[in-house]
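As you look at this complex, bear in mind that one protein chain is not there, while each of the others sits in place.
Coming up: chain A.
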Amino acid sequence: MLGFFIQRVFQAVIVVVVMSILVFLGVYAIGNPIDVMIDPAATQQIRDTLIRQYGFDRPLWEQYFVFVGNVLQGDFGQSFVYRVPVLDLIFSRLPATFELALGAMLIASVIGIPLGIWAGYRPRAFSSKAIMALSILGFSLPTFWVGLLLVMTFAVQLHWLPSGGRGPTSDILGIPLSFVTPAGWSYIILPAFNLALFNLGLLIRLARAGTLEAMSSDYVRFARAQGLKESKVVGLHVLKNIAIPIVTVFGLEFGSTLAFAVVTETIFNWPGVGKLIIDSIMVLDRPVMVAYLILVVLLFVIINLVVDLLYGVLDPRIRARRAA
């Protein structure tokens, strides 16, 4: 078990190093951030001073090693634009994105898994076909378009919900959160639903396919022969057996929902990290880009680790194999 863990950490370190080199090279290839940021009226002297101030006059490998040295001391550097520590900048916006992604995944699983099981349990029913049609929509409609449609319907036409922003937040353990107040709910519900759509479709399909297969298996037949109620057969035996692919996808999708919620954040003007990273790319704010991507890599590694550990909980055979 420990070996497995160490292996994972080692992999993560390699990925982080490769990725940081790629980002450095990529930004270097695009050009000098000063040329994007500088004021047209600047003189050559002002430009040179700025370039020296940011260290862009030094060779790329030197800039990279200075960066690595600082990171090893826990310092990810300062944003070129805001001149505040990058980690502060990212962590000040992470709770908003985290809350949004979690809300979206909750909506997707609470609605998607039961619907999917139903569609697999009664594949010929009209309701099941309606569910599957819905899941196709969830998959294929572009997020930004659905987002705009939601805003037009619920905010502009019906005036039920606000069109964007995060609204009032309340601090819990020092972290500002929206879901505590009804007003906060009214702000989060549309973007969370918009973000949930794709995963909703995915989870419906996964749960349906798993259920379809499980329903025809021997253990379901035996469970029924035992005289168990249908709700128990589906809720206990079937659900447990289809859980592994669902947990895998849930984990992976949670990671990407968190890391790349940018489209939804842009449309709903949600003050999360997605917007921050897009703005940073636009002005070549390299420290923010590198630090954010490193965090994303770490996030994926952690999520995968948790997912792997969950397999053991869900499936005794995996536990046995790992112990061996």
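The rule we apply is simple: a residue touches a chain if its C-beta (ideal position, glycine included) is under 8 Å from a C-beta of that chain, and two chains touch if they have at least 3 such contacts; residues count from 1.
By definition in this document, contacts and distances are computed from a predicted model.
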"Molybdopterin dehydrogenase", "ATP synthase epsilon chain", "Methionine biosynthesis protein MetW" or "Peptide/nickel transport system substrate-binding protein" - which is the UniProt name of the missing chain: "Peptide/nickel transport system substrate-binding protein"
Touching the absent chain when the full complex is considered, from A:63, A:143 or A:248: A:248
Selected from A:182, A:227 or A:316 as touching the chain missing from the view: A:182
Contacts of chain A with the absent chain, listed as residue ranges: 4, 7-8, 30-32, 35-47, 49-50, 53, 80-84, 89, 92, 111, 115, 123-127, 129-135, 148, 151-152, 154-156, 159-165, 182-183, 185-186, 189, 193, 202, 205-206, 208-210, 212-213, 244-245, 248-249, 266-269, 271, 275-276, 279, 281-284, 304-305, 307-308, 311, 318, 321-322
